[in-house]
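One chain of protein is taken out of this complex; the other chains stay put.
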Amino acid sequence: MTTATLLVSCPDQKGLVAKISDWVFSHGGNILHADQHADSTAGLFLMRVEWDLENFDLARSEIDPTFKKLATEIQAKWSIQFSDYVRRIAIFVSKQDHCLYDLILRQRSHELSATIPVVISNHPDLEKVAHNFGINYHHIAISPNNKLEQEKQQLALLKQYKIDLVVLAKYMQVLSPDFLAEFPQVINIHHSFLPAFAGANPYHRAYKRGVKIIGATAHYVTDELDEGPIIEQDVIRVSHRDSVTDLIRKGKDLERIVLARAVRQHLQNRVLIYGQSANSDLGLRTVVFD
Amino acid sequence: MTTATLLVSCPDQKGLVAKISDWVFSHGGNILHADQHADSTAGLFLMRVEWDLENFDLARSEIDPTFKKLATEIQAKWSIQFSDYVRRIAIFVSKQDHCLYDLILRQRSHELSATIPVVISNHPDLEKVAHNFGINYHHIAISPNNKLEQEKQQLALLKQYKIDLVVLAKYMQVLSPDFLAEFPQVINIHHSFLPAFAGANPYHRAYKRGVKIIGATAHYVTDELDEGPIIEQDVIRVSHRDSVTDLIRKGKDLERIVLARAVRQHLQNRVLIYGQSANSDLGLRTVVFD
Amino acid sequence: MTTATLLVSCPDQKGLVAKISDWVFSHGGNILHADQHADSTAGLFLMRVEWDLENFDLARSEIDPTFKKLATEIQAKWSIQFSDYVRRIAIFVSKQDHCLYDLILRQRSHELSATIPVVISNHPDLEKVAHNFGINYHHIAISPNNKLEQEKQQLALLKQYKIDLVVLAKYMQVLSPDFLAEFPQVINIHHSFLPAFAGANPYHRAYKRGVKIIGATAHYVTDELDEGPIIEQDVIRVSHRDSVTDLIRKGKDLERIVLARAVRQHLQNRVLIYGQSANSDLGLRTVVFD
Partner (left out) sequence: MTTATLLVSCPDQKGLVAKISDWVFSHGGNILHADQHADSTAGLFLMRVEWDLENFDLARSEIDPTFKKLATEIQAKWSIQFSDYVRRIAIFVSKQDHCLYDLILRQRSHELSATIPVVISNHPDLEKVAHNFGINYHHIAISPNNKLEQEKQQLALLKQYKIDLVVLAKYMQVLSPDFLAEFPQVINIHHSFLPAFAGANPYHRAYKRGVKIIGATAHYVTDELDEGPIIEQDVIRVSHRDSVTDLIRKGKDLERIVLARAVRQHLQNRVLIYGQSANSDLGLRTVVFD
């Protein structure tokens, strides 16, 4: 079955559910899933609608222009994705292989509906892993001096491979604002329960603070380090018996699972970002329609 | 704000979201929450819609008859509840007080939108707790010989107090099919992760089996013991260090929280039961629209 | 059965388990539980030993002086508690009653082995709750101007009631360094997953940040606000569907459970504090021998 998914946000007002579901229905679309949320603080209405394209009476090229009329009327931001469009992911890694293996294996077992044509790294270490699965590997060494230049190479590769989404799978490097301005679709896994232990060495700091639970956070990357909108988090219990090494080991399982869930939610068009910046009154947040 | 909530289930077919939301909208109702689910195995569509009654152009007495036309067309089972109708709960207890206190305190702090006019028990022990909060207490001793007779007394009290919902808060007695035929709205808390350790003494059996996690289950009561549709479950980790007494102590926190969540979901008209019996091909299940 | 519990910490060295368990055994004590931990970063050995006092050949008054010889040899900090000494708790509250009820009910059901002779509050609201359970209630209003003076009254009450432990059950006031210098045994519940959202209004800030999990933290109180050694933490999943009000409601269950666990661990002499300050290299941490 081929489906279309509409993600839409607009100022809250009366009749939005009816108007939007009616638009789908009046064109012959059978709604499979509809979920909506009203954020009363923000005065925003957010909705996800997925419908069967069989018997839908609009050609794909007509869908956007046709919906635009309703969208303009309700002052909406919106996007429509089709289930048969397979997104292309570039995975950025450093030296750790656990998230890389995890994403590849989930993609191979059809948990992630996407292709992974390329892995990009600032280190040569994981080339063999990528090649084992027939994935191209580009080693682009980053130093403080050559960062912007090397990022241009990375961006050129993203263009060349027609990448839709970058996943930072323990990349351990900060992307520059310039990079993000040109390619904003980036998901990162941070190895702490943000906002606790933002920044470097979260496991060491968690150990020092003597917390009884550690976490991991998957979020979209923004200019503000570790402040991007959170997609998914999870935690695991630790005790005094766990050394920093144990925290790192336990955390690896969290990182894998949290990152994979976030990427899956993104690929299924379940995530809507809204708000302003993380430090504004409203915050910068996600709705995850699960 | 006063709202109406429609819970509806019907054979799955095209256009149901649009039809139902359109019905609300066409009568001037502003949809606050809409959630739906399609169970493809059962071929069923299930939906919850809550809307603001301000500006709704139907009087309350007209809503049911008016919706009936659409309901008949789509072959729906359905119910509509109003947020200003405060449900009346009878709590059945035995000797343990933790769930009783918990429900009363949540009701007092407005977590549970209901009144609790009466506590009924087969033991006199908890009379003082009920009276402390100004709640009537009826001691109806149950023995194998007088059970049906005593249940008639209980049913008379439910009528007298105009009870909408019975909550078995560690009642430790099985209600007869006759009781349930006359008063089917009953929620129970079972002190295990059902279907594990159905029946008596679940903590002792969990200890003996050496499980590493224990649980609690809130479910609607049916004629089949511990087989009613599950509303909510939760678990907690245990270890060899925990004796049966420790399992009981840890379990009490689970019982409280799981029961309270289930009662709250029920009171907010979030729970739809569907299917056949627990032993049928389809099972007897709930959708909890959270 | 009456038991003695030794909590001991000292520089790590060879033979400590044997020496300490041998000391107990050589005096006729039967060890019921022994647990130890070595923190290699701190170079510290920490141990908890609990033994049956029946047949122990030392009178209570002899135990401390006798153990002192071994303690001096191994350069230990240590304390010994007896299971028949019932600790006396003062609960400090503000206006919220959920943690107060929870602690009292757990004490009444023997989950907490202690007495609660007094509740102290900066508001009059919860007097009736305390009195219902036959507990004295002192209303000592705190304002920025009279804080130190009022704290002296509080300290006088702690003396008068022979209090061993103060539990801040949503007290919402910061104790002064002077108070803590005179009475350092204080456990607090903070309504966030520390160190995330230290300080005021954690639920509002958690909402704004869009976290997918919220938490609660029980810790000993030190001069550094929200930086005291953590005893227990727990978390619960939230989503965009949860308003700030929902976070507060869900958090109340966490607060209750986390605080009760911490108090219980403390009363059972399971918690050892070690390290320096939260901001030192080593941190200020607990071992919880569970």
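Per-chain residue numbering starts at 1, and chain names A, B and C are given in the order in which the chains are listed.
Keep this in mind: a residue touches a chain if its C-beta (ideal position, glycine included) is under 8 Å from a C-beta of that chain, and two chains touch if they have at least 3 such contacts.
Everything quoted here is computed from the prediction, not taken from an experiment.
Enquirer: Could you tell me which shown chains are touched by the chain that is not displayed?
Expert: Per the touch rule above, the missing chain touches A, B, C.
Enquirer: With the missing chain put back, one of A:L32, A:L46, A:V167 or A:I257 would touch it. Which one?
Expert: Residue touching the chain left out of view: A:I257.
Enquirer: Sort through A:S40, A:T72, A:S109 or A:N145 and give me the one touching the missing partner chain.
Expert: A:S109
Enquirer: Identify the residues of chain A touching the omitted chain, counting contacts across the whole complex.
Expert: 97-98, 101, 105, 109, 111, 132, 241, 249, 253, 257, 290
Enquirer: If the hidden chain were put back, which residues of chain C would touch it?
Expert: 14-19, 21-22, 24-26, 30-36, 38, 237
Enquirer: Using the document's contact rule, name the residues of chain B that touch the chain not shown here.
Expert: 37, 39-40, 193-197, 207-213, 215, 229-235, 239-241, 243, 275, 278, 281-288, 290
We take it that only the chains that are shown with their structure count from here on.
Enquirer: What rotation angle superposes the Cα atoms of chain A onto chain B, in degrees to the nearest 5?
Expert: 180
Enquirer: Where the CA atoms of chain A average out and where those of chain B average out, how many Å apart are those spots?
Expert: 37
Enquirer: If you average the Cα atoms of chain A and of chain C to get two centres, how far apart are those centres in Å?
Expert: The mean C-alpha positions of chain A and chain C differ by 41 Å.
Enquirer: Which residues belonging to chain A are in contact with no fewer than two other chains?
Expert: Answer for chain A, listing residues that touch two or more other chains: there are none.
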